[in-house]
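Some chains have been omitted; the remaining ones sit where they do in the full complex.
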Amino acid sequence: MDKVRGILIGRMQPVHNGHMEVIKRILEEVDEIVIGIGSAQLSHEVKDPFTAGERVVMMTQALAEIDVDPSRYYIIPMQDINFNAIWASHVKMLTPPFSIVYSGNPLVKQLFAEEGYEIRQPPLYDRINLSGTEVRRRILKDENWQELVPKATADLLKEIDGVNRLKNLSVKEISDI
Amino acid sequence: MDKVRGILIGRMQPVHNGHMEVIKRILEEVDEIVIGIGSAQLSHEVKDPFTAGERVVMMTQALAEIDVDPSRYYIIPMQDINFNAIWASHVKMLTPPFSIVYSGNPLVKQLFAEEGYEIRQPPLYDRINLSGTEVRRRILKDENWQELVPKATADLLKEIDGVNRLKNLSVKEISDI
């Protein structure tokens, strides 16, 4: 079998239009894409408000919105581990066999390069104005965040009352017990 | 939003026709199904030969074979944890919100029932002759295991040389160092 598979890993807090753009471009270059939901263990923090399960819903429904062939992608939650030297192996265990790593992160690039993988820069998009950071900022400020995300993300946030979760978590406490 | 979601968890070592049958039946009862790949951390053992990633491939491709609408299922690898009392919570973190648990396992039923979930018996199929145990037995004996599994499972085993992996792991060692 000669399928070429590439992997893209992101925290997706939350899934936004930039992710979807990159995925579409990568699917022009490979047969199948592995989409890693990174830092899967994190949730309920201002920078990481959503659970792995919630992010899987967003991504699954967003891919269905744009009619990507379901036999061409895999969505895999991945917890962080504290051992850089075995992280590539940990990712391999959780995913279909792949040969290309899409990443601009120096650590990820170094770890997979040492294991002999081909590294590619992810296709470009406007990372400054279209980022998880910007989406979360707009949610907290009641600005228009919906234009930055797929309908699936907005639907899921409504289902779990995600806007209020994020706002509640951002409150500062005067002093702890 | 009023989607009804059910969850089914299995080790899927490997994915076989019984799994596909149960999934189709459950999809007649709920809007969306969460398919948990259980004991995700296990692999390379005679009873658990395949990695989580390999099992995700089998399931993804097998669902594509039978043309299930991709917006209706989620495939989630789940590692075991050693604390029964927090397992239901661990599953919740990893998955979309769900309300129905399909399981015949007494522990799973008790844990989710204590959390207030509806428990249903998974739809019936011939569990004696159609099981992971039987598939692995046939692989080791060079009998016809292909008839028990989707084409996707057979394809993946060829890609990873899975038959030889299982045979190699079943060798007995005379004495260890």
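We just call them A and B in the order they show up, numbering each chain from 1.
To be clear about the criterion, a contact is a pair of C-beta atoms (placed from the backbone, for glycine too) under 8 Å apart; a residue touches a chain by one contact, two chains touch by 3 or more.
This one's a predicted model, so the numbers in the text were calculated from it and none came from an experiment.
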Homomeric complex, total chain copies (2 given): 6
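FYI, only the chains that are shown with their structure count from here on.
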Chain centre separation in whole Å, for chain B relative to chain A (CA means): 25
Touching residues on chain B, where the partner in the complex is chain A: 1, 40, 43, 51-54, 56-57, 60-61, 63-64, 69-71, 74-77, 92-97, 155, 158-160
